[in-house]
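== chain A ==
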Amino acid sequence: MASDFTQQIREKARELLEDGTVECVIGYETGSDGISARPAFIYNAADVERLVFDNTCTHNLVKYLLNKKAKSTAVVVKGCDSRALNLLLSERQIERDKAFVVGVVCPGIVESRWNERSEQLQKRCDWCRQHTPVVSDFMVGDPVTEQPPADFADVAEEEAKTAEERAAFWQQQAERCIRCYACRQACPGCYCTDCFAESLDPEWVGIRIAPAESQMWNTIRAFHLAGRCISCNECERVCPVNLPLSLLNRKLEQKVLELFDYRAGMSEDAPAPLITFKKDEKLGIAE
Partner candidate 1 sequence: MLKSTAIILGPVNDFLSSVQSHTGQSITACYQCGKCTAGCPSAYAMDITPRQIMRAIQLGLKDEVLDSSAIWLCLSCETCSLRCPREIDIARVMEAMRHLSLSEGRRPAQKDVVTLYNSFLQQVRLFGRVYDLGFGVAYNMRSGHPFSNVTRLPGLFARRKLKLAPDRTKGASEVRRIAARAKELERMRT
Partner candidate 2 sequence: MVQAESSSLEPVAKRVYSYYPGCSLHASAKEFDVSAKLVCQKLGIELRELEDWICCGASAAHSTSHLLSLALPAHTLKQAGEKGLPLAVPCAMCFSRLRITLHELKKKETLDLVSRTLEKELSTDVTVESMLDVLANESISLPVTKPLERLKVACYYGCLLARPPEVIGCDDAENPQTMDRLMGRLGAEVADWGLKTSCCGAGVSFPRLDIVLKLSHRILSLARSTGADCIAVACPMCHANLDMYQKDMTAKHKEKTNLPVLYFTQLMGLALGFSPKELHLDRHLTDPLPMLREKGLA
Partner candidate 3 sequence: MSRIGVFVCHCGTNIGGVVDVPKVVEAAKQMPLVVFADENKYTCSELGQASIRNAIDEHRLDRVVVAACSPRMHENTFRRTVAAAGLNPYLLEIANIREHCSWVHSDHDEATVKAIDHVQMAVAKVARHEALFPKTIGLTKRALVIGGGVTGIQAALDIAATGHEVVLVEREPSVGGRMAQLDKTFPTLDCSACILTPKMVDVAQHPNITLLSYSEVKEVRGFVGNFEVDILKKAKMVDHSKCTGCGTCWQKCPGKVSSEFDLGLGQRTAIYIPFAQAVPNKPVIDLENCRYQTFLKWDESQGGKKPPECRICEKICPTKSIDWEQQDEIVTEKFGAIVVATGFKTFDHSVYGEYGGGRYPDVISSLQLERLMSAAGPTEGEVVRPSDGAHVKNVVFVQCVGSRDDRVGRPYCSKVCCMYTAKHAIMLKEHDPDVQCYVFYIDVRAGGKDFEEFARRAQDESGAIYLRGRVSHIYQDGKNLKVLGEDSLIGRPVEIEADLVVLATGMEASDNADTLAQTLNISYTIYNFLIEAHPKLRPVETQTDGVFVAGSAVGPRDIPECVAHGSAAAVKAVALLSQDSLKSDPLTSIVDPMKCVGCFACKVVCPFNAIEEQVTRDKRTVSSINENLCKGCGLCVVACRPGAINLRGFTSQQLLSEVLTLVRE
């Protein structure tokens, strides 16, 4: 099946490059360990054979579209990636007419480890309710019926603790954070050229490496993604010290679903919950 996906992607890529629809196709190729895929940028039809698609294609290529100078580009997107695409379209970071979207019905992505095969599905795939891309100009694979809502067992588990335990838990996490900002770089929702975290005036996050500052960073990072996070779990996957970052996003995702019946990136025009409102909604504050 995967190989057949690869074929379809290659053919489409060739066609797009030959008839000049796009000047670059962003897809996946086999990495240097000969196992796990890495992003590939194809400019000539001759090179399309490099393209592959399999269950190691973990990267969200949508982020490469953020370069506004680029001309028309084709990009291969999985279900979750497509939600990121919608998010960025709605926030006007990508010009739709310059992007040709090759949607791939995602088979599920495995944990990629250097130089070894893994059949272990990634965490995000357990949560995933969107294997079929929500936006695409060309679809590879047949749309699948999606699973019922993911339950938020992980969140519930954390909430079972006392406030004191939770405080302590996040305190420990904060102590381990080295503020390398890998989470930010990997996140499709984090694209600001100047991040609040590096602003010296106002100094929201002090430059000293201290738990309080890291706590501040992690909290606001999560909150800036409230109602925007497409739960791809990249932040957590790339974290060098394995902080449970998604847990924060998941908590907010759950609440956003409950209060606003909203899932980020499902459509290009549904406004994110924090930039809209209903006059007579009950949200459990000041009532």
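As a convention for this text, a residue touches a chain if its C-beta (ideal position, glycine included) is under 8 Å from a C-beta of that chain, and two chains touch if they have at least 3 such contacts; residues count from 1.
Selection criteria: all candidates are chains of the complex that A comes from, given by their letters.
The shown structure was predicted, so the numbers you read here are calculated from the model rather than taken from an experiment.
K.L.:
Pick from 1, 2 or 3: which one touches chain A in this complex?
P.N.:
3
K.L.:
Along chain A, where are the residues that touch candidate 3 in the complex?
P.N.:
Contacts found on chain A: 68, 91-93, 191-196, 199, 201-204, 224, 271-272, 274-276.
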